[in-house]
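Note that this complex is displayed minus one protein chain, with the remaining chains in position.
Note that the chains take the letters A and B in the order they are written out, and that residue 1 is the start of every chain.
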Amino acid sequence: MTAIALPRAVSPGRIKIGLLVLALLAGWALPYVAGPFAVATATLALIYGLFALSINLLAGYGGLLSLGHAGIFGVAAYGVGYIASRTEGGYGAQLFWGMAAGLAVSLIFGVMAMRTRRVYFLMVTLAQGMIVYGLAQSLEPVTGAENGLTGVYRPAFVLEDWQFYYLSLAVLAICAGLIQVVVRSPFGLALRGLADSDTRLAMTGYSVVGHRLLGFVLSGFFASIAGILYAYNNEYVSPSVAEFNTSAQAILMIILGGVGTLSGPVIGAFVIVFVQNVLSLQIERWPTVMGLIFILMVLFARNGFVGGVTRLWNRYVRRREEP
Amino acid sequence: MTVSPKDAVLELDAVTVRFGGLIAVDGISLTVEPGARWAVIGPNGAGKTTLFTTVAGERYPTSGRVRMFGRDVTRTPSHRRARRGLGRTYQVTNVFPRLTVVENVAVAAAAAAPGRLRFWWPGRPDGHADETLEQCGLASRRDHLAGELSHGEQRQLELAIALAARPRLLLLDEPAAGLSAAERVLIRDLVRALPEGMSVLLIEHDIDLALDLVDQVLCMDNGEPIATGTPAEIRANEHVQAVYLRTDGDGEAEH
Partner (left out) sequence: MSGEYLLTQVLNGVSLGALLFFLAGGLTLIFGLMRIVNLAHGGFYLAGGYIGFATVTATGNFWLAFLAAGASIALLGLFTERALLRRLRGQELPEVLLTVGVATVLGDLALAVWGGDPKSVDPPAAIGGTLQLGELPYPTFRIFVVALAVVVGLGLFYLERRTRLGAIVRAGVDDRETIQALGIDINRVFTGVFIVGSLLAGVAGVIGSSFLGLLPGGDVEILLLSLVVVIIGGLGSLPGAALGSLIVGLVQAFGTSELPQLATFIIFAPMALILILRPSGLMGRPI
């Protein structure tokens, strides 16, 4: 370990890699040690974790918080559901159209939102998400309205819950790796610069609108993957996928785990999904509980779990190094 | 359109900027040759920053034309001008506070590298960035967050970001604003040491400092050009003296 603690350094790389290996090991071991309920719940957490990561890519690095990503997540899920239930399309077609629908909507939403920022961006994306939800509820021929779309089936190789769990784990790991590559690339650096000062970034030679749009579409890409996974995991798509609460919950996961970190949103997803699935058996008022956690986190613990731990760690390291 | 080396770096033709009823810049014309050093002086509110904003493309002029590197860029967005070789610093510090110092500079250096959109780093990420930091005296602060730097260091970083992209035309808006005498010397030396081929426009309230660094001066008042010439001519110009007497000295009061 080097002697100088960089102010921004989270934990030295080796510890990070160690934790990552531990997490992957735990992920691999889970179906061997836990029951079917825990495996199914963990699968959901992995999917929502990926969804939260997609929002975090834009919010945590680009400074643009989308409140409407459930719209993109939902459109991708509906894309799969529509091909599966209303046409004869096989898995190739389902995946293709799920992805295409998600990306197309990301592009349209991105073009609409790219010239706005801050609160305006928030409002615009919120409206976008709500519009998808409204369409899901009313456009019966395509979405089946309140009845939703049935007839989505998992491919044969992931029929069992534990199999689907491993698929989700693998997809999340790959996507997290990709997101890490993006964040560390020149593009990622520019994206972070965008969050700090768009005038300065433009004056440095970057197209602000272009970077916002690309960031939005990339984020939509990962949200779409999460939506597709969701559709197969659930084998049913209904308007609630695109609900505002889906977005709000993902944002809560990010805040809980730590904004602008790679592990935070996933940790947050596990906490929320497990708490929800355990609690909702006991209390009916889950949204109230969620709303209260939301308020408390925003008021008192905005760095989230990873942010808090990082701080404590840095303090510890600094104290050890001071003579 | 081809650009021959003899072409002026910047040509302003009767550039005017209005804010509602207020005319902030009123018919400024100016030709900047390659490698020329210009000072833009004038009392507070004379329109100097607004003129820079227009040259930078952050605001388009109400009327008049801007040509840069031999092309008409009157309505070209700022990032395109930057890519062609324009750099600027801001009067009010405008850095990336949540990036580290080296990242601040690297982001600018990466913009200048060929192929703007990259998902991987070409070679070592911050080679050129480190050079620029060295040049601007920030090497020891390399891994600190920009937001944690002192005001003086942030002004140095302000300059470093602009230089990292190796601009051909550099706009410096009061680079020494709010600095102590010692820090001003540092900035002065930095400006003096800029590569010879680089054209520089410098806004500076400290007349002595400004005139010491340049070979041409534009003096503005109320948006209008009241004099252009060499530092010696400007010092001798009665009109300029009158403006500066009226505003009582060098108008340092603002910061």
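In the analysis below, a residue touches a chain if its C-beta (ideal position, glycine included) is under 8 Å from a C-beta of that chain, and two chains touch if they have at least 3 such contacts.
Owing to the predicted nature of the structure, the values given are computational and were not obtained by experimental measurement.
Across the whole complex, the hidden chain's contacts among the shown chains comprise A. Taking the complete complex into account, A:113 is the one of A:72, A:113, A:262 or A:306 that touches the chain left out. Summary of contacts with the chain left out: across A:77, A:183, A:214 or A:251, the touching residue is A:251.
Interface note: of A:39, A:76 or A:135, the residue touching the hidden chain in the full complex is A:135. Checked against the full complex, the candidates A:20, A:127 or A:158 give a single residue touching the omitted chain, namely A:127.
Considering the complete assembly, chain A touches the hidden chain via residues 65, 67, 108, 111-113, 115-120, 122-124, 126-127, 130-131, 133-135, 137-141, 244-245, 248, 251, 255, 284-288, 290-295, 298-299, 302.
The rule is simple: only the chains that are shown with their structure count from here on.
The touching residues of chain A, counted against chain B in their complex, run 6-8, 181-182, 185-187, 189-190, 192-193, 195-197, 199-208, 214.
Those residues of chain B lying in contact with chain A across their complex are 56, 58, 77-79, 82-83, 87-88, 90, 94-100, 103-104, 106-108, 110-112, 116-121, 143-145, 148, 161, 165.
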